[in-house]
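Quick one: structure below, then a few questions.
Only a single protein chain was left out; the remaining protein chains are all shown in position.
Letters are used for the chains, namely A and B, taken in the order the chains are written, and counting of residues starts over at 1 for each.
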Amino acid sequence: MKTLGTVQSHTKYLWFDTKKRKEFIRITDDVQKFLNETGLKDGFILVSAMHITAGVYVNDWENGLINDIDAWLEKLAPEDPNYQHHKTGEDNGDAHLKRILINHQVTIPITDGKLDLGPWEQIFYAEFDGQRKKRVILKALGI
Amino acid sequence: MKTLGTVQSHTKYLWFDTKKRKEFIRITDDVQKFLNETGLKDGFILVSAMHITAGVYVNDWENGLINDIDAWLEKLAPEDPNYQHHKTGEDNGDAHLKRILINHQVTIPITDGKLDLGPWEQIFYAEFDGQRKKRVILKALGI
Partner (left out) sequence: MKTLGTVQSHTKYLWFDTKKRKEFIRITDDVQKFLNETGLKDGFILVSAMHITAGVYVNDWENGLINDIDAWLEKLAPEDPNYQHHKTGEDNGDAHLKRILINHQVTIPITDGKLDLGPWEQIFYAEFDGQRKKRVILKALGI
């Protein structure tokens, strides 16, 4: 399937200020709303966490699994007072590692004016050191 | 190096239905074939698994290493009856975590009409809960 047109770029920022230090927030509807605003028919949307203790991932919208992901990240990248990073006065070394593990960005394809996601794919913002204002950039490039 | 032209978008879906629950399938040739079909000279190809228990990665085409990756994923994201996700009746909690670890998408650069991969880079589909029909989207945006 081929699409031709004049290239356009659109940019928007999502703001978060979570109540808890760690939260997993579904943002599929926010990305869909952004796509509607752009009017694009085909292309890519980059969804990227702009703070280095947060991530963005695509997986299941099921609370049990979200708890499993949370526990798994804690096991592989645990809170620990002994990170060298903490000598700077920070206490969030684990949050930097969790961002690496879950990754901080995804590219969502647009086809026929829709987010071209699989049947169970949902986009999540993963906050690992919240309770302050943080941003995610949405940038669409396409036709 | 600069290239100018009219932007084009091309989309194709690869289908998989693996015999085993876990399989690692090289798809570099499928992506190359897609690129040939598009006729694009420069741009990006997104290669993204559309099911949340499968991934896409770029690494070595060497069976020993593929076995190492398989064992390593099993160690860090093991099969376990106790995932909370399993309370929904599912049994594939580990597959969701393995997808996160290996990641579910890559962006392949196109230069001079070729996949601009390093000398040993090969593209793989990683199935963690197969034996049913699942898709990968290929979307090219470029000139």
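What to note about this one:
Methods note: contacts are C-beta pairs under 8 Å (C-beta built on N, C-alpha and C of every residue); 3 or more make two chains touch, one makes a residue touch a chain.
Since this is a predicted model, take the numbers as computed values, not measurements.
From the set B:37, B:62 or B:80, the residue in touch with the chain omitted from the display is B:62, counting the whole complex. Those residues of chain B that touch the chain absent from the view are 1-7, 42-44, 57-60, 62-65, 67-69, 72, 76, 101-103, 106-107, 109, 111, 116-121, 141-143. Taking the whole complex into account, chain A touches the unshown chain at residues 6-12, 38, 44, 46, 48-52, 76-77, 83-88, 93, 96-97, 99-101, 103-105, 107, 135, 137, 139, 141.
Rule of thumb we're sticking to: only the chains that are shown with their structure count from here on.
Each chain gets one centre point, the mean of its Cα atoms, and the points for chain A and chain B are 19 Å apart.
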